[in-house]
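Note that this is a trimmed complex: some chains were dropped, and none of the rest were shifted.
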Amino acid sequence: MSDQYEIAGRSFTSRLIVGTGKYRDFEQTREAVEESGAEMVTVAVRRVNITDRDKENLLDTLDPARYTILPNTAGCYTAEDAVRTAKLAREAGVGNLVKLEVIGDEKTLMPDVPATLDAAAELVRDGFDVLPYVTDDPVACLRLQDMGCAAVMPLAAPIGSGLGIRNPYNIRIILEQSTVPVIVDAGVGTASDAARVMELGCAAVLMNTAIAGAEDPIRMARAMRLAIQAGRDAYCAGRIGMKLYATASSPITGLID
Amino acid sequence: MKVTINGEETELSNGITVTALVESLGLTSKRVAVEINRDVLSRERWNETTVQDSDQIEIVQFVGGG
């Protein structure tokens, strides 16, 4: 069953987008990404270490010809820094997609909504396809969509918290109002969390810590791939309703006396 | 002349181009981007751009991130 979704004119079959941080080494990163089935991966932009330049480059491990590279602006606390970082990423030659992230508080790493809106507006004007990471704030998502972002990426819970989807009600409101793909980004902790996001009707899930931080990242990558297919299938298959109780699943005729 | 590359003061010979600088750092083949004094410098302009004294230069690449 072909069941693709589109971001900024690109089609994707896998609804799992994975981060590449926190892995033991590039080899483990490669294996986990492979096992996850992801077609899009996020990467960060950081200074080259001038004094020790020899270490392998991430994109030697993850071939941009195979994976859609989604640079992020992680670590930026102002709209200006986020915009500069996005422009550098584009200049490095992986296209004009960007995961916009403007952090408001270094303790919780929660997004700064006004700064995110400002940066998004400037990046959209500058021709970027902007995927903004933001709180599960329906109004903020509405603004981001109206200004031309390619998707909205509300969080399920704080980055790395593993709490799963804390407020499905907000996500449902966001889904109801959205004309662009809704991608849940951050907070997923385990497979059922990811399946649940898909069952709400989201287009995709973006995660990093849940896989990289597991005791066995490769197996968790597989778990997430399967969970997201499962959740998507369940959403499309039309689940049964909920009742306080009960209907027999065996026939009630033909019972012995 | 003195410039700052990725936060570290460095001594460079006058008139060096960005292309030459990147080459001297062995980064030509790598996917890197350059910013001078907070403005991104597109690859096409590396050749024609000579580093000026006390320039603030940032050279970045992609690393693992979420």
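The chains carry the letters A and B, assigned in the order they are written, with residues numbered from 1 in each.
As a working rule, a contact is a pair of C-beta atoms (placed from the backbone, for glycine too) under 8 Å apart; a residue touches a chain by one contact, two chains touch by 3 or more.
None of the values given here were measured: they were computed from a predicted structure.
Where each type of chain is drawn only once, what counts apply to the full structure file?
Overall, the assembly in this file has the formula A x4, B x4.
Just so we're on the same page, only the chains that are shown with their structure count from here on.
So what's the Cα centroid distance for subunit A and subunit B, whole Å?
32
Touching residues of subunit A toward subunit B in the complex: what are they?
19-23, 26, 29, 42-51, 53, 57-59, 69, 71-72, 74, 84, 87-94, 159, 186, 207-209, 212
Quick one: in the complex, what on subunit B touches subunit A?
Touching subunit A from subunit B are residues 5-8, 10, 25-27, 30-35, 38, 40-43, 58-66.
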